[in-house]
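Working notes, beginning with the structure itself.
A protein chain is absent from this complex, but the other protein chains hold their places.
Let's turn to subunit A:
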Amino acid sequence: MRILSLIATRLAKAVVVLLLIVIANFLLIHAAPGDPAAVMAGEAGAADEKFIAQLRERFGLDQPFLVQLWTYVKGVLQLNLGYSYRQQAPVLDLILERLPATLLLTLTAFVISLTLGVVSGVVAAARQGKWTDSLVTSLALLFYATPLYWLALMAVLLFSVQLGWLPGYGYETIGSDATGLAHALDVARHLVLPALTLGLFFTAIYMRMTRASMLEVSGMDFVKTAKAKGLSPGRVQRRHVLRNALLPVVTLAGLQAGQLVGGAVLTETVFAWPGIGRLMFDALAQRDYNLLLGILLISAALVIAFNILTDVIYSIVDPRIGAAP
């Protein structure tokens, strides 16, 4: 029940924030120099005044700014994100078509980085000062400094071009008519490199955080008490230290969600992964403002969803936290 009311209050807040984001993005994009109608007319090869005026009227660009904003917000409230004149399709359809690929990529990267990061962080803390610790810590430092897109390119070069182990681009084998399990395996093989390269940077962050947090909690009084009670060291580590040490890691994971979604733009570009990151980049290049607004809104919604998810996990991991919103 407590968790349900937590989710309810967070969702109500999220709606307000998303509305504000819609307005802010709308303002931002309309502050851009250059008239989209003029750009479109220019590309159509007919830059005369009459044609531009026609385009403006057709897209409602001749309306006063506030009317345009109101029309857009009203549409968003009815889950209508407008029409992409470039792709000749409703924005929502375009996004929904690409969203599963991005969700698959970011969630896989999220799970990989959190699991790998926490496990290696715990190991490093347990072997503090030994060579395992130095190795893990150095690797984390290295991954933390590596540009994501460069790591992706190098991974393609090594594992795809040189060794031929994994496909280096795309979501599935083009022209393959595999279905069911065979298709899932095909997608999974395509997912390995993008998810790993997107996840490694975040693995480094979680590892450092987990290690520092484990060491800090290990020195606290309640751990001494647990040891003094005669509990086995393994039990103290698992039940007392790890559970408390994970709290800051969970908080951090929620905050990193936005970066994960942003990082997907780079990863999707390198791997030709058909997600909303690449869609966003195409929308920018073509000045497809309706599509761009829609993608920004959906990615903000993703970030909020990630944040709510981490809050829920937090309240499960740490029973001291009440349902305080």
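Here are a few things to note about the model shown:
Here is the rule we use: a contact is a pair of C-beta atoms (placed from the backbone, for glycine too) under 8 Å apart; a residue touches a chain by one contact, two chains touch by 3 or more; residues count from 1.
By our rule, contacts and distances are computed from a predicted model.
Per UniProt, the protein behind the absent chain is "ABC transporter permease"; the candidates were "Integral membrane protein", "ABC transporter permease", "Dihydroorotase" or "Indolepyruvate oxidoreductase subunit IorA". Per the touch definition above, the residue from A:111, A:142 or A:316 contacting the chain not shown is A:142. The residue from A:156, A:193, A:253 or A:291 that touches the chain not shown here is A:156.
Although one chain is not drawn, the whole complex shows that of A:3, A:20, A:89 or A:111 it is A:20 that touches it.
Of the listed residues A:6, A:118 or A:292, the one in contact with the hidden chain in the full complex is A:292.
On the side of subunit A, the interface with the absent chain consists of residues 17, 20-21, 24-25, 28-29, 31-33, 128, 141-142, 144-150, 153-154, 156-157, 161, 212, 215-216, 219, 255, 258-259, 261-263, 265-266, 269-270, 280-281, 284-285, 292, 295-296, 299-300, 303-304, using the contact rule stated above.
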